[in-house]
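Rest of the complex left out; these chains stay put.
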Amino acid sequence: MIVVMSPSATKAQVTAVRRTVEAHGLQAFVSVGQERTVVGVVGTDVEQVANIGSLDGVEQVIRVTQPYKLASAEHHPERTRVVVGGVPIGQGEELVAIAGPCSVESRQMLLDTARWVRHEGARMLRGGAFKPRTSPYAFQGLGRPALELLAEARAETGLPVVSEVTDAADVELMGSSVDVLQVGSRNMHNFVLLRAVGQSARPVLLKRGFGATIEEWLMAAEYVLSSGNSDVILCERGIRTFETATRNTLDLSAVPLLRRHTHLPIAVDPSHGTGQRDLVAPMALAAAAAGADALLIEVHPDPPNALSDGPQSLSFPEFGALMDELRRLQFVRNGAAAAGDGDQSNIALIDSAVHSSIDLAFRTPAPSLNLLVMCSIVSFKAAPNVSSTPSSRIATAGKLAVRRALRVRSIASMGVTSGRSRLLY
Amino acid sequence: MIVVMSPSATKAQVTAVRRTVEAHGLQAFVSVGQERTVVGVVGTDVEQVANIGSLDGVEQVIRVTQPYKLASAEHHPERTRVVVGGVPIGQGEELVAIAGPCSVESRQMLLDTARWVRHEGARMLRGGAFKPRTSPYAFQGLGRPALELLAEARAETGLPVVSEVTDAADVELMGSSVDVLQVGSRNMHNFVLLRAVGQSARPVLLKRGFGATIEEWLMAAEYVLSSGNSDVILCERGIRTFETATRNTLDLSAVPLLRRHTHLPIAVDPSHGTGQRDLVAPMALAAAAAGADALLIEVHPDPPNALSDGPQSLSFPEFGALMDELRRLQFVRNGAAAAGDGDQSNIALIDSAVHSSIDLAFRTPAPSLNLLVMCSIVSFKAAPNVSSTPSSRIATAGKLAVRRALRVRSIASMGVTSGRSRLLY
């Protein structure tokens, strides 16, 4: 902590600052500058003298240590990986898409959506049971019945479930039904709730308050961590600025900034971050390129009739197109990530190479299967440690890549992909 | 609600909008403009089609009715007066000063502060028992023991008590100990808490979220009101902007704006609004001039050693000086407010006139008591319905005015007032 004295501060005032510091068992280093005297405060708990700015002659008090400890990368250099129902998030793992409706509206719509997003490659399901709404007269979620529906969707699809908890009293109930407890943007400063989820065994997805600085957000994470729960995923979802053309201003620079300051995994929610359907895909891709570990995407079978957040929900085909784009981007990311990694990354490399080759093949007027096969073989051979990779996994990777490529093609022929492509690039 | 179609919208898309509107039992008025078609939606619950923006061809959906009903001045033209332990706030009543420490730190400091602020003219006591702090490691308030101390301070001074509630589970407990339940800025969007205080019999002081628009703030009030509690006092406390020279940007234009939109009483907290001791007094005066019904002021016997919010707490003499300034301003306000009012305002007018006269008298090198008396008599006679005012109250008013004037003078001679004056003007 640094105490900057005003230029007109007297010697007695500087002495008073020094004495106050020392009275708390801290050390004070006084250095006299051209215009101002500056007092450096050193010790184990400098926050004891946080109010020293009230002493006469003090102009400014500057903290130089980060106020968060458990969330800080300083004391925890390796990045944290949070595993949810077998799905790892963070620490260089593949980008995880978490998708589903804003709120659970009915059994049918939930199951339809869950099946579709799994089909398209989402790894987790989102869906609100308790919805915090600005208006007391707006749809507030189905509540408990929605939890049962979410459990059913999980049972059927195998997708772990993320759902928002709004009341500390609900944490236990929710914890028994869902896999990840979401703390929403409006509750990021609800310290009672943060403590409650901190005592749960469930991982927590902590959204950034729309009016919160990154430091405050990490302090909110610190509440959860210091209550005993070390599985926290941060989720950027846009901040409030003067710009009204978007619902919020998605602050993607938070992603690399958090990489520097914290070891926790980082998700991005481009649905709330933009509030507009046609901005979701470009911003999802941008988030992935900036280094996000996970994405939260709102998907709805019939956006215009959604009970909440319709204007920002993707339709089923839109979500599919986005997932294809993300996979293309992911191939690039995986390639880079692979440098020096072991077995897992070989699969990714193979996948990437196969896909590229197939892509080329498809662009011929009449793609021959031979060409496909040839490409694959060459790519396989090119992969460095192919021999050490279980052949079953290679086969799986190859098949998956072919299937994906085929779907891209068929969707493209429906005019969806080409529409998106034009939008994006 | 107005649905603005994009310029390229087809007739079929306009028809789809119209049909969707009508399918919900609402009326649609289509008007074709030079560039765009606009569909006006009329009916009892237009929010049913809130997501119509997801339909193809829709560019923008504009709400023209206010989303809050109970908080709105439209249906409630007379202003609300909330009475707390006999102290009325709102509806043209005298400005109420609510003062006290940020948090209750000990019995002694609380009682000292309570006595002083009452002595200086505060009508209510503030003091935190449960403190929401950004850091989990910072002092979080004394909790329940603080409630007992607050009750003791109330018993001794007669001042009703305002204290913050942070947990819905605490509402009943708090309600039995304090007179007004404060919902803090960070909890303005905590709908669970809003509902809980809405079911309490205690008045609620609802602070504006530092990232909340005025409309959202009124929607938060609507949560409380629609839960059955009609005693809501709004409190502006600064919003978050790009300016870092102050802790927050105190948005005083909220005061007259709220006058237009709501009937609820309006308080202002210049302590949190600025975060800096020497800005508190000027902004308190500005808030009063803008039309605030109440002020929340942090006062501490020893700011540099406060456990929370030291840099923005006034010392005892600073608070006294501010109260004197406020009274001067109040005389002007009362004069204007008196037009057409009855008995109460006569007292105020007399008070004002006596004070002005005494003020003049004091400025003579040797003020004569005769002059004082003469001024008072003339002023008394000038007051319109003096005859109908109980003489005991006139006497009280006169005495009070003389006492105040004498204190102003003695403080001035201690150099405090003159210091402030220089700052302010």
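A and B are the chain letters, set down in written order, and residue numbers restart from 1 in every chain.
The rule is short, and it goes like this: a contact is a pair of C-beta atoms (placed from the backbone, for glycine too) under 8 Å apart; a residue touches a chain by one contact, two chains touch by 3 or more.
Note that the coordinates shown come from a computational prediction; the quantities given were computed from them, not determined experimentally.
Taken over the full complex in this file rather than the chains on view, the one protein sequence occurs as 4 copies, with 2 of them shown.
What we mean here is this: only the chains that are shown with their structure count from here on.
Distance between chain centres (mean CA atoms), chain A to chain B: 38 Å.
If you check the complex, the residues on chain A that touch chain B are 20, 47, 50-55, 61, 67-68, 132-138, 166-169, 186-187, 189-193, 209-212, 216, 219, 222-223, 226-227, 240, 277, 303-311, 313.
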